[in-house]
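All protein chains but one are shown in place.
Presenting subunit A:
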Amino acid sequence: MNDNQFNQQMKKLKKQYEQMPTKSSSDHIMSAVLKEKKPRRTTLFRNWRVAVSLSAAVGIGTILSMGGFFQGGTDQFTTIEEEREQEQNGEEVAIFQSDIEGENVIIKNEEERDSDEPSDESSMELENPVELGETREETFLMEGQEDVNEVIEFTDREIGFRSVVQSGFDIEGKYRENGYSLQLSADYGDGMIEPPFYTMRKYYNGSAEEVADGLYSELEEDGFVRNEESSLTITGRQSAFEEVTDERLYMRGDESVQLAVILNDDTVYSIKIHTTTEYTEGLQIRVGQVLEHFQWIN
């Protein structure tokens, strides 16, 4: 087939496409668009309920960790106004933190506040989604030499996965305005190293491309520049991430952020690996361990 024949056929098909009658009506689309517009008040109310639920669970968790048994707690509610303010600022509404250095899982909120708000027993349905399991030794290769580290198994029931992380590292589960995130931060004994090297987020709303666009914009606003030569560092290493929508590498000075947006059972997740030159090598091994043992549980 020569170019002329090919072009003629393409023109013919183009004509055929042009004849396709328009099916949609702008009135119908417009009413669907307006229906999708969610009233702000509803959103606030829904988030407020979550916030209160979390605060309640947080209160219980703190007592649990101190007393070693389950009791109802009423002393750590944030006020509705404070919650609204946090939501409007896009702040996290609560944190579950697992202290894996000790034997117990400590659940605490980010900032303890006093309030006279009464306890809402009926909304205490949320529990710490991060559970810790056994510790064990793992062998890894560093600069061609075999080495061993101790890892701890953990399960995140909100995201619905289990994996392992270097024992002594920090694990935090955070409920956010539109979802939940699990952050893993390195700690080699001198305190937690910021930023978290592994962040996995679950989104309650939005499609994969909306989530990806938002994340890319955030990074670009923070001065990160996309590196086009990136490889599939995250998604290429784990077959559990079969529905990959995008993976990119961003750089800023000596920092690098590898970002992947994935889908699992119609839910959008992002995985962000944030490392700096200073810690890159050691952290890449820890990242490798998290990814290698990653398993969906739902």
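Here is the rule we use: a contact is a pair of C-beta atoms (placed from the backbone, for glycine too) under 8 Å apart; a residue touches a chain by one contact, two chains touch by 3 or more; residues count from 1.
Simple rule for what comes next: contacts and distances are computed from a predicted model.
Name of the non-displayed chain as stated in its UniProt record, restricted to "Putative aldouronate transport system permease protein", "RNA polymerase sigma factor", "NADH-quinone oxidoreductase subunit N" or "Deferrochelatase": "RNA polymerase sigma factor".
When the whole complex is considered, the residue among A:210, A:254 or A:292 that touches the unshown chain is A:210. Among A:22, A:139 or A:239, the one in contact with the hidden chain is A:22. Summary of contacts with the chain left out: across A:32, A:225 or A:297, the touching residue is A:32.
In the full complex, subunit A contacts the hidden chain through residues 1, 6, 9-10, 12-14, 16-20, 22-24, 26-30, 32-34, 36-37, 207-210, 213, 217, 243, 245, 263, 265-266.
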